[in-house]
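Below is one structure, written out as structure tokens; comments come after it.
Every protein chain but one is kept in place in this view of the complex.
What follows is chain A.
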Amino acid sequence: MATLLRGVLRPLCAFRGGPGPPAGVPFRAVSHGTGLLYPEHIPTSVLQKVLLAAGSAGMALYDPYRHDMVAVLGETTGRRTLKVLRDQMKRDPEGAQILQERPRISLSTLDMGKLRSLPEGSFGCAYLHFLDVNRVSPDTRAPTRFVDDEELAYVIQRYREIHDMLHTLLGMPTNILGEIVVKWFEAVQTGLPMCVLSALFGPIRLSAQSLQLLISELIPWAVENGRRAPCVLNVYYERRWEQPLQALRQELGITEPPLRVEGLA
């Protein structure tokens, strides 16, 4: 068994860098030195990714407040899907621009003063309103760590950072029901295994009433919108703050939600 593992681990020796471990000791993830592809990168072997995926899935189900576990699940299981998404982005002109310019959404990169001055009904204003009402901040997104490709790491980071934008566009709050609806939309849109798993297993902890509403109205609506809309990663949101929310929704083919989710779940 040890030789089998070593056969699996040896090709990943490319990630070694810096002051190495003592000779004669088999490969393990060396997380310092020059093997890093981006600042927060932690190189991991195949075995580690498998264990991380299983462990994070279990922990996310056990403790739904561990958002970092959902993030880790996404990073460890999404390699193939991220490649597809990246190619989709390259084909679209706006998406290609995003890949080139690599904009980041955080409190330091957003011009909050300018956003506040925008007229009522604009996308920027609605986004700010969403942040205030739900008491969230764009800085709570954990950085990508376990993706072993620099561009794909950006793609998944971008996906995480526009999550709040999707909330705004879909008109969903950050309670459990709202999150599940957004996850269904994202699952249809991106096909990331993490989104699909969250969408399928998230409702486990819901009450029967919420579950009924979810299945009868919210999920069909989310799936329909997800199918109709073009890839949401291709929208350069930072350039569209002034655009009226309704216009942006129409452009993406997103309709009004069938019912208000604020007071539920």
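The rule is simple: a residue touches a chain if its C-beta (ideal position, glycine included) is under 8 Å from a C-beta of that chain, and two chains touch if they have at least 3 such contacts; residues count from 1.
Everything below uses one rule, namely that contacts and distances are computed from a predicted model.
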Hidden subunit of the complex - UniProt protein name among "COMM domain-containing protein 5", "Pre-mRNA processing factor 4 (PRP4)-like domain-containing protein", "2-methoxy-6-polyprenyl-1,4-benzoquinol methylase, mitochondrial" or "Protein YIPF": "2-methoxy-6-polyprenyl-1,4-benzoquinol methylase, mitochondrial"
Among A:Met59, A:Val84, A:Leu206 or A:Val223, the residue in touch with the chain that has been omitted: A:Met59
Full-complex contact with the absent chain, from A:Val72, A:Ile98, A:Ala153 or A:Ala229: A:Val72
Absent chain, residues of chain A that touch it: 2, 5, 18-22, 25-26, 28-33, 42, 45, 47-48, 51-52, 55-56, 58-59, 66, 68-69, 72, 145
